[in-house]
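So that we are looking at the same thing, I have put the structure below in structure tokens.
Let's turn to chain A:
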Amino acid sequence: MTELNPYRPEMATVIEIVEETHNIRTLRVLLNDPEKMKAFSFQPGQVGQLSVFGYGESTFVINSPPTRRDYLQFSIMQAGEVAGRLHQLNVGDQIGVRAPLGNYFPYENMKGRDILFVGGGIAMAPLRTLLLFMLDNRKDYGDITLIYGARTPNDFCYTYEFDDWKKAGASLILTVDNEAPDWPHRVGVVPKVLAEEAPNPKNRIAVTCGPPIMIKFALAALKQLGYADEQIYTTLEKRMKCGIGICGRCNIGEKYVCIDGPVFSCAQLSAMLPEL
Partner candidate 1 sequence: MSGKIFVAHDALSGLLDDLSKKFKVWIPQMMDQASGHIAFGVYAPGKKPELTRRSRLSPKKILFPSMDTLFKFTYVKDPKDPVRYTIDLKESFDNGPTLVFGARPCDTRGFQTFDQVFLKGQYKDVYYERRRQNTLFATLVCQDSDTACFCSSVGSGPADMTGSDMAVIPIEGGYVIEGLTDAGRKLVETSGSAPSPEQAAAAEQMKRNTAALKIGEDDLTGYADDLTRRFTDMDFWREQVSPCITCGVCTWVCPTCYCFSITDEASGMSGERMRSWDSCMFYLYTLEARGHNPRPTKMERYRNRVGHKFSYFPKKYDGMVSCCGCGRCIRTCPVSIDIRKVVKELKETADDRA
Partner candidate 2 sequence: MSSKSDAKQEREIKIVGFLCNWCSYGGADTAGVCRFRQPTDLRIIRIPCTGRIDPLMIVKSLIQGADGVLVSGCHPNDCHYAVGNFYARRRMEVLKRFLPYMGFQSDRFRYTWVSASEGQIWQQVVTDFSETIHRLGPNPGLHQTVDSAPAVSWF
């Protein structure tokens, strides 16, 4: 994104592709202008608009943490015209990037507290950026626990990193929706596992992200466990076009998810109009 024209993307090159699952892939990209890449600064939770010229633009969270600057990483689920094309790209292909956009996780306020991540499916992406950021600043945070669920054992992203996360000091609880052969971890949907695990709300912040239905039940489970609205953060997803608060479609009442979000605390959400 240039200073002058917020609609004009920066050119970037796909330098690496990781096929995460049958319908999710991760793109690692570099801005073509090395100066701009060097100067690129963002916060965990901020998003970017990726362009495939001729197909359009779509919004994805930058899921690499600001602490790791080798590339910008985006994970894409195959749905729609742009994502479909992103799934056909090869290393070396050119895309456009408008980033960073939107707000971010208030990680400063989370310092010194225990952190509970609750995520499902592709929605692990926004959690990953904050998780890695915290692991890279491990001493600033207390206990870090991740409950991560997927439909089947083949639907997890970033499996190749799980060991690193554990080594860096995170506890991982993995779960799949239904019994699967040779699955050594938990079985059951995320809210259920969350209720079973029952992490103590005392001095803990919960960050949850997932499909709408999972969020709904996860929030209920957290409240059941005694988490206050101020202790829970989530990210919202809306159809977006401009990403800069102008084109109009991502509003919830007077709030625009693209500039006022995507990160909201539960306290903020309950003050907003119920139109998710």
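Methods note: a residue touches a chain if its C-beta (ideal position, glycine included) is under 8 Å from a C-beta of that chain, and two chains touch if they have at least 3 such contacts; residues count from 1.
These made the cut because all candidates are chains of the complex that A comes from, given by their letters.
The structure presented is a predicted model; accordingly, all values stated were derived computationally and were not measured.
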| item | value |
| --- | --- |
| Touching candidate for chain A, same complex, options 1 or 2 | 1 |
| Complex contact set, residues of chain A against candidate 1 | 4-9, 11, 51, 53-58, 77, 79-80, 83, 92, 94, 96, 211-212, 237-239, 241-242, 244-254, 259, 273-276 |
